[in-house]
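What follows is a structure written as structure tokens; I'll ask about it next.
Every protein chain of the complex appears in place save one, which is left out.
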Amino acid sequence: MDAPRTVDLGFARLDVDRAARTGTPEVVYAAGKTPDQTVACLAALLEADGGGFAWATRVDAPTAAAARARWPGAVVDEEARCVLVGTPPDPVGTVLVLTAGTSDGPVAAEVAATLAACGVGCRRVDDVGVAGVHRVLAVAPDLAAADAVVVVAGMDGALPSVVAGLTDRLVVAVPTSVGYGAAFDGLAALLTMLTACAPGVLVVNIDNGFGAGVAAARIVRSVQR
Amino acid sequence: MDAPRTVDLGFARLDVDRAARTGTPEVVYAAGKTPDQTVACLAALLEADGGGFAWATRVDAPTAAAARARWPGAVVDEEARCVLVGTPPDPVGTVLVLTAGTSDGPVAAEVAATLAACGVGCRRVDDVGVAGVHRVLAVAPDLAAADAVVVVAGMDGALPSVVAGLTDRLVVAVPTSVGYGAAFDGLAALLTMLTACAPGVLVVNIDNGFGAGVAAARIVRSVQR
Amino acid sequence: MDAPRTVDLGFARLDVDRAARTGTPEVVYAAGKTPDQTVACLAALLEADGGGFAWATRVDAPTAAAARARWPGAVVDEEARCVLVGTPPDPVGTVLVLTAGTSDGPVAAEVAATLAACGVGCRRVDDVGVAGVHRVLAVAPDLAAADAVVVVAGMDGALPSVVAGLTDRLVVAVPTSVGYGAAFDGLAALLTMLTACAPGVLVVNIDNGFGAGVAAARIVRSVQR
Amino acid sequence: MDAPRTVDLGFARLDVDRAARTGTPEVVYAAGKTPDQTVACLAALLEADGGGFAWATRVDAPTAAAARARWPGAVVDEEARCVLVGTPPDPVGTVLVLTAGTSDGPVAAEVAATLAACGVGCRRVDDVGVAGVHRVLAVAPDLAAADAVVVVAGMDGALPSVVAGLTDRLVVAVPTSVGYGAAFDGLAALLTMLTACAPGVLVVNIDNGFGAGVAAARIVRSVQR
Amino acid sequence: MDAPRTVDLGFARLDVDRAARTGTPEVVYAAGKTPDQTVACLAALLEADGGGFAWATRVDAPTAAAARARWPGAVVDEEARCVLVGTPPDPVGTVLVLTAGTSDGPVAAEVAATLAACGVGCRRVDDVGVAGVHRVLAVAPDLAAADAVVVVAGMDGALPSVVAGLTDRLVVAVPTSVGYGAAFDGLAALLTMLTACAPGVLVVNIDNGFGAGVAAARIVRSVQR
Amino acid sequence: MDAPRTVDLGFARLDVDRAARTGTPEVVYAAGKTPDQTVACLAALLEADGGGFAWATRVDAPTAAAARARWPGAVVDEEARCVLVGTPPDPVGTVLVLTAGTSDGPVAAEVAATLAACGVGCRRVDDVGVAGVHRVLAVAPDLAAADAVVVVAGMDGALPSVVAGLTDRLVVAVPTSVGYGAAFDGLAALLTMLTACAPGVLVVNIDNGFGAGVAAARIVRSVQR
Amino acid sequence: MDAPRTVDLGFARLDVDRAARTGTPEVVYAAGKTPDQTVACLAALLEADGGGFAWATRVDAPTAAAARARWPGAVVDEEARCVLVGTPPDPVGTVLVLTAGTSDGPVAAEVAATLAACGVGCRRVDDVGVAGVHRVLAVAPDLAAADAVVVVAGMDGALPSVVAGLTDRLVVAVPTSVGYGAAFDGLAALLTMLTACAPGVLVVNIDNGFGAGVAAARIVRSVQR
Partner (left out) sequence: MDAPRTVDLGFARLDVDRAARTGTPEVVYAAGKTPDQTVACLAALLEADGGGFAWATRVDAPTAAAARARWPGAVVDEEARCVLVGTPPDPVGTVLVLTAGTSDGPVAAEVAATLAACGVGCRRVDDVGVAGVHRVLAVAPDLAAADAVVVVAGMDGALPSVVAGLTDRLVVAVPTSVGYGAAFDGLAALLTMLTACAPGVLVVNIDNGFGAGVAAARIVRSVQR
């Protein structure tokens, strides 16, 4: 394997051939970076992409402002805490994104933003928790129309177990830190999803909408290949 | 309050007025006791009850044999690991006992044995886990006919959340140690049940069929009062 | 089963037939929702209830203000962090709510507010922790007069074990996050209650006054049925 | 949705339409079942499948013997602890299964057996842990030829992070309980995989070769669709 | 400080002046030692004590047999798993040892054996758990007559909280591994005792009857000083 | 036992005979109480004590100010976060209070304030951690002069193990939340102290200077009795 | 051993001979100390060192300002949160410091500051995480030129496993609290490093750049000896 290209910014070493290698362009994870560092990374990725597109996750308000100052056309998705600079690829396929409750919304928004950045279509249906299981049954047509499913749930995290029993699509489960007490900041939902009694459930880190989005995008791209 | 009567066996101090005080007769928890100790406790409880009835939980084979040697008519429930000596009260009311999977059977059996010992009726439906949610929906008539519901589930422990959304009965949830890895010997199911997104779910200790049975019996007796 | 009605607000999918199905009307869990979202949910639930009653828990000050702006007659219970809009059902029965210490008060207040919202009567006795066990013994008459008991305790969480040994009522135990160090934000009390040496103790999530109130209300309604 | 068919064995309620609904036929999870129960489940699934194929996981020696007694042609995979009765579907596609070390073999064997049962092809390369990272780099051609990748690793669980950075295939990561001390029976590897610095890693339960196999099979079937 | 004497056995380095320095003679902790190693340690301690007395804890059957073979008069306490060689000091003072349940007996026996080895008197009252709180109140005269109290309890570990509210004696609390599920091998009782709502409770390790005995003996010796 | 007197403030139920019963006067734990509630409790305790003395722990600045407004002569110990109103008993005996590091100071201050409130003398030596073990050896004369020893340590919590090997006094060990990372807010020090290789170490909750002070005071009072 | 010198500041007991004894001069750990206490400690250490050099870690802004007020020439390293007063020893040898990501920078800065304070040279290469493993392979020449290696990584903590397989230098691994969810504030990375499949990895506490720096300096000094 030829060594992939790296762009060295001193504080960061950008893996600019990642898209070619893994199908997913490198993203800037802004948590723990200063606004200047994030903007510099975005600029370098944008340049490496020939000016096309670059984006960042876990962006706080000062960083979003810094990005907008540099690229006035940048799209800031406040719910998802993402910034997108330039034009993402046209969307192909469809991923169904379900949430168990309204409070899971920001994580689902990160999934949706990630799908957009990866050029994959998204349909989102919120608040279909299992306490009213008829709401889950009602999404059957959406399941049949999707290439993959992402289920976002906090508290008991029970939704993926029910959904995976209703569909032959792969279910990517995202536990969220929604809840209190024995929810232990998402640990309860994480364990529930890892031990789901229905097979076909795959799990990402707590609140990791980005990871779920990338994975779902890879599934769609496999289908389209 | 007058001090309740106590029977002192040296190694044990039996609270023989417990039934009068709490509605639940004292039971012998046989784990950690020798067969001789368990038999001595049963004998003392039987005597305090005027020869009517006494019972023990968490009974292993040698203890069951010792009890049968002393009381040939004793009933040994191997699945539930219980011994019942004498005649329990006639059953009143009905508790519906559901399991998520076949492997949860022994804990459900302890629930059933406890209900029998407390003089409460029981209907048991097994293997209705949420991976095939239609199996849960099919128990709706049983829910409507019950005075209370006990749900026994290991792995993801998701069943009580779904059941509690379908009924106005109180749902007593029993996590079991069924599962492996991130099930952590029942911890996953326990946390799921404590954070159930549907209200009306009350939780007992992992594998505690006895506690669930006693609680369900108290509910039935409240209704009958 | 006919599919229950759902009201779709986009960000939320309200299960407006829940009261008919489960005996407990849907409540708005305000944590993680914006004030506008909470008010919109309350309005939809109120409309579905024919203008009678709707309520929300885990309400912060801005949300309480928004509710008061919309419904000037709304009752804001600051200790319980609840908002009640309209007229709850007339209370029936009695639930005894005990706290181990003064610091457990806000959780007990949420229990009481939930009982009020469910149309169930409540008697509250505070600060009867087991370090002065005579204070527990003194509530014996209250226990005898109650349909069910809720025990709220942080730190060692030992109160339910003692209470359950004194009564034939069901004891709903609520661990609280009161305490420090090895209290681990309520984990110590939670484990204590799950392993209570007296049967008849059922446990809800840490600080979950709402869940305890709903469960106790179901018990009272069973008795009244 | 019409209610799917269920076969009621008393102790089990088989979801025989699962294959039609989810693309994955129901499997018998033999842990916690008696040999007789497992054989009865296999027989019922076989009958529901028109005599074609049925299988079970987590099979111990007595259960394997009971299955062989009933169906002499049954295939017992001792490393994978699986029994296959009848003829599985012809394999399509290819899943690459990597292990970090020799001790991860039995879990990889369960992945392979599951793929076989699901009618999906498998290529397995063992012992390519990151301590000799050139061994990982050497599998690049295998990565390019696969439809999906399953990575099985205990101890530090670092292999999926490296693999996911080398490929655009979805990486299903299986933590194993291999290791001692701070490996905490697979917890270390599980956390590593959940926090993998490379996106595109999806995680299943510790030692859950079955779940990984089902998920990989769904990916392959999506590609073939 | 002059360096205390040490006896070097190669595999062990006995601190034979410990009694002079700390008031507690060195004991042989037999877990993890071979029978020969334990006997050699006992012999060396006995010699250092002028032939008077030596003892060992956590002794299994082969080690007990080896000790009896070497010293036919050695006392083997099977419940406490201790061996005492020679004549311990005459007992002074009184420590009250309470257990919550019969299953806590072996740990209480280790407390009693340790007190005997340290030359301190012991009164033991078993099975006074808080589920029948009148049993606790009944020990008030014993509390008044004791120099210190040791409370041994598993499961919810609630007994020390109640006892410490009834006495001005120091309460040494010993959590035991009795219980199952959320008892987590004594963790629940340990946390309960550390967060006891009554002050004056001091805690030792789970099942550490030896440590509790040594501490109680030091209290008695302080009183007698 | 006659029922002890209780003063009912509505939100609190003061156990005013606790001193007579347990030798330790009731204290006001101010955490989770409003300034008004704390002041009201102090006033009630002061009245029950005939105007002599009352005190509170875990006092924040507003509560301290409220107490000073009510009782201008109240002593506010800012390091210990305690308020003392009136005149505590004259001190008897001596407790040696050691800290491992300067950062453990506030907890040691709470020990000292508690001893003062209980009428027991205190000598404090700070910053004698085991990384410079000669500093520990240098306190030998202080150990010999003390009636009991309290050792306060965070991080590795190793100091009590060393001290207990140097003295025949009882060692009360207080883990503190000093440290970061794997100190886990005091858990590391707590576990170290519970597993101390030297007997005679008794442990209280993390940061519980109050509990250690009460226990040490009971030891001194036992000696003086 | 002669007792080493100690400087007693009342609140602190400085171990001023530590450099002579351990090769590492005592440092002031400023967390939990007031600015005045930190400055007083620095002054005492400086005096004990004959005015040459003293330093402090975990310094916040007020403390840094207080140090600069006292010693205008003091060097404040904001990224590393260290203050250095006076002239550290001339650097010898070389330690290679690698980070997995940009967010690990502050911990690497503490490593570098510690090396400077100990008189050891440092080369730092950032952002070489295993998701782009060619970046790791590219540091091979730096590995060959170093006397020891420090690897700083959060999230999955996988980098040390790969590095240790490429070099015969000792690898000191520093887990960081970078990450979210199942990273559990550095626990995931800590467990990964402790279970690294490559030998030669030694681990320090989460975020403990100081400890890693001291250890690496000792290695270099061993080599130079």
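First chain written, first letter: the chains are A, B, C, D, E, F and G, and each begins at residue 1.
Here, contacts are C-beta pairs under 8 Å (C-beta built on N, C-alpha and C of every residue); 3 or more make two chains touch, one makes a residue touch a chain.
As the structure is a prediction and not an experimental result, all values here were calculated from the model.
Only one residue from F:22, F:37, F:114 or F:192 touches the chain missing from this view: F:192. Among the residues F:35, F:101 or F:211, only F:101 touches the chain that is left out of the figure.
The chain not shown here touches chain F at positions 100-101, 129-133, 136-137, 155-158, 161-162, 164-166, 179, 181-184, 187-198. On the side of chain D, the interface with the absent chain consists of residues 101-103, 105, 126-128, 131-132, 134-135, 137-138, 178, 180-183, using the contact rule stated above. Residues of chain G in touch with the missing chain: 1, 15, 18, 21-24, 27, 137, 140, 147-148, 164-170, 172, 190, 194-195, 198-206, 210-211, 214-215, 218-219, 221-223, 225.
The working rule: only the chains that are shown with their structure count from here on.
The mean-CA centres of chain B and chain D are about 36 angstrom from one another, to the nearest whole unit. Distance between chain B and chain C, defined via averaged C-alpha coordinates, is recorded as 26 Å.
The set of chain G residues that touch two or more partner chains comprises 101, 131-132, 137, 181-183, 190.
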